[in-house]
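Note that this complex is displayed minus one protein chain, with the remaining chains in position.
Moving on, here comes subunit A:
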Amino acid sequence: MQGYLSLWDEYGARIMESFWANLQLTFWAFIACAILGTILAIMRISPIPSLRAFGTAYVNIFRNTPLTIIMTFGVLVLFGVFQLQLSDDFNFNFFQIAIIGLTIYHAAFFCEAIRSGVNTVPLGQAEAARAIGLGFLPAARLVILPQAFRGAIVPMGNVLIALIKNTTVALAGSVAEISGLMKTMIEYRADQGILIFLTIALMFVVIVVPIGILVTWLSKKLAVAR
């Protein structure tokens, strides 16, 4: 117990700092992937064949690529080969590249979440929208998507939960986040290895489980009454 408490004295501030980095990655990547994913979903349900093909290709490619490859690509290729400099600050540069990687990967899943939401919208809604003279974009914006979002709360929540956990993969993108810190801590204090793991793991449980409950509650509360 003494050993475990001394661990907090030594690493406590860094644990909070690193976990904050994971939460920041989650925040920015979720906003970005929601925007990109919605655009992709609109492309995939649009009447324009070329845009549909692009949306389908994007989803098939990035949904089937391991996130680890995308993160490694960011460091070794975007930074290593093409010297991508989004920021003068060395660490912040990797942080931003990691956000891009997380966004690209999760946008494919977000797009599919929206599309499954679109499938919950009954035919009559689209027909009614057309009957009052709305074209594709107005119908999508005013009638279909608002209901699709409400029908897609659970899959969107699943994307958010996956994203929170996947921010640990930013370790492969040279970002100072919690899984890298946990590795260092266990390496230096193997005697406390199990407690270190449980501590960090519980931090995720404490974030992820309530979000899961919240998502279920929201999906019931916001469900379109039919």
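Brief remarks on what is shown
We adopt the following convention: a residue touches a chain if its C-beta (ideal position, glycine included) is under 8 Å from a C-beta of that chain, and two chains touch if they have at least 3 such contacts; residues count from 1.
The rule is simple: contacts and distances are computed from a predicted model.
Selecting from "BlaI/MecI/CopY family transcriptional regulator", "FAD-binding protein", "Amino acid ABC transporter permease" or "NADH-quinone oxidoreductase subunit H", the unshown chain of this assembly corresponds to "Amino acid ABC transporter permease" (UniProt protein name).
Although one chain is not shown, part of subunit A still touches it, namely residues 44-51, 54, 60-61, 63-69, 72-73, 76-77, 80-82, 115, 118-119, 123, 126-127, 130, 136, 139-140, 144, 165-166, 168-169, 171-172, 179, 182-183, 186-187, 190, 193-194, 196-197, 200-201, 204-205, 208-209, 212.
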